[in-house]
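Now for subunit A:
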Amino acid sequence: MNAPNVSGMLMLILPEVVLSVGAMITLLLGVSGADAGRSHRAAMAALATAVVGVVLAIGMLTGAPLAPGTTFIANDGFRWTLTALLCAGTGAAVVLTEAYDRRAGVARAETPALLLLAATGMTLLTAARDLMVVFLGIELMSLATYVLVAMHRTSARAAEAAVKYFLLGAFSTAFLLYGIALVYGATGSMQLEGIGSAVASGAKLPGLLMAGVALMLVGLAFKVAAAPFHLWTPDVYDGAPTAVTGFMAASVKAAAFAIFLRITAEAFAPLLADWHPVLWVLAAATMVIGNVLALGQQQIKRVLAYSSIAHAGYLLVAVVSFSAEGATALVFYLVAYTLATMGAFAVLVALSDGTDRPLVRQDLAGLRERHPWLALAFAVCVLSMLGFPLAGGVGFFAKWQVLQAALQASVPQQTLAIVLVLSSVVSGGYYLGLIAPAFMQSPVPAARPIPAPPTGVRAIAIACAVVVLVLGVLPSSLTRLAQRSAPSAFAGGPTVATTIQP
Partner candidate 1 sequence: MLLMQDVASLFPTGDPQGPLADGPFVVAAIIKILVFFVAYLVTVALMTLAERKISAWIQDRRGPNRTGPFGLLQPVADGIKNFIKESTKPGEAEGLLFRIAPALAFMPAMVTWAVIPFAAPLPTPWGLVDMSIANLPVGFLFMLAISSIGVYGLVLAGWASNNKYALLGGLRSSAQMVSYEIAMGMSTIPVLLLAGNVSLSAIIQQQQAQGWNVLLLTISWILFVIAGFAETNRLPFDLPEAESELVAGYHTEYSGMAYAMFPLAEYANMITVSALATTLFLGGWDVPFTSWDNTGPWTVLKTLVTFAAFAAKLGVALFSFVWIRWTLPRFRYDQLMALGWKVMLPLALAYIVIIAAFTLALEAAGLRNSIAFSAALFALNVVLLFICSRVLDRGRLISPASPRARLAEVERLRERSAVARRYGGNPSRQREVDTTPAGVA
Partner candidate 2 sequence: MSDLSRYFFYLFSLLTIGSALAFVTRKGPVPAALWLVNTMFALSGLYVLLDAPFVGAVQVLVYAGAIMVVFVFVVMLLNLGRAGDRPDLRGIGGQLTAGVVGAALLALLLAARRGDAVLPALVPSSTSTSNVVEPVAQLLFTDYLLAFELTSIVLLTALVGAVVLAKRRTAA
């Protein structure tokens, strides 16, 4: 019981400190100063905080070689790359929610503050190496997101979505927590490292350990919305305020995958043979279900919700590959996916009329004539999600990386790769169905005039599209970054994957 190395610890959790302090400043700005513009000042403070977070993470990434982390907090490329990504996503979400709330007439300072608090939890999840910290991070992220979904209190659909999300989220947290308890009972450790070594040295209570691992996987699968634990996703994504949906689809999912990968890599690696088939089935089912069900949807947000389920499936393929290549592919894919999702949702925010009427495909009709740049950005982002070569920019390479990882894994996953390719082809049906009205149909007169989209929203949409395209031309820079960003557990080259039964 020695005195903690406080300054060393503070360096490791600097982004969380910055984000949570920023959240508190944002909250204070929301209750001080002139009434008019309070929410705007708060949003600006939150944006600044997120930018500081990005700069900080990039600074750590490019600065001096990383010192080894502690048993609570990791200090590797994976942590800092994803922290930068999540902070950037949060910054975009701050701008989008502010514009969206303002249009709906419910802008308030708590929204950016809650976004920052959620970001605190999310960045923590990229680094957590202790199940206690994992749990607190997930709770922090989830609690803030539940509230964000319910933020539009006059909207019955948002309330329904929030209740569904809260109840199912609490349910999945219970699974996770019970799993954590059983794993602790079986291994006597809360730390991923300790669990890993206890498991490797032969668990004393294999049944208990298996049960714990299974329950934890169920809890995590809920959070990443993998089939068959995806049922909440369409309703929640549909009912939540559009900007918050974007945040959930992009950043919350990325954070959940970050901790998913770290837990499987650091704690459960010796059990690979046991959980591998389970995740294999999950990945295949998620890809197929997400893509097939998306075909029949009319509302844009529901289409994107099912699309996000499908993407969870692609990302699970990267996890299932279980190698340094898989981790690289995961990071690469998360960057591409975040950019595309944020860009697409920025366009949807620009098109919303301030009511909670669900957007349908008809609302996109004639977008090319009304907002040509937004139409282009939307097309690029959606094509990127599809993984279309060239026009889809970096999205194509993201899928390519995942396929490579699956095929080059120590036990090649040809079947999964085939499922991935086939379901991607299916996804073309609904992605092109989103783009077609924007370019092929003439605008229908809107029931309510839609005000010109704010500059911030337009900037995000176009910036995302541009970055997608640029990275599509120069994917190697992102590949190099992603290769530096595999979790430290994979640093020692290919691991125990040899134990998989083909």
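Just so it is clear, a residue touches a chain if its C-beta (ideal position, glycine included) is under 8 Å from a C-beta of that chain, and two chains touch if they have at least 3 such contacts; residues count from 1.
These made the cut because all candidates are chains of the complex that A comes from, given by their letters.
This structure is a prediction, so every number in the text was calculated from the model and none was measured.
Trainee: Among 1 or 2, which touches subunit A when you look at the whole complex?
Mentor: Among 1 or 2, only candidate 2 touches subunit A here.
Trainee: Show which residues of subunit A lie in contact with candidate 2 when the two form their complex.
Mentor: Where subunit A meets candidate 2, its residues are 1-4, 6, 9, 13, 20, 24, 27, 72-73, 105-108, 110, 113-114, 117, 120-121, 124, 130, 132-133, 136-137, 139-140, 143-144, 146-147, 150-151, 153, 182, 185-186, 188, 204-208, 210-211.
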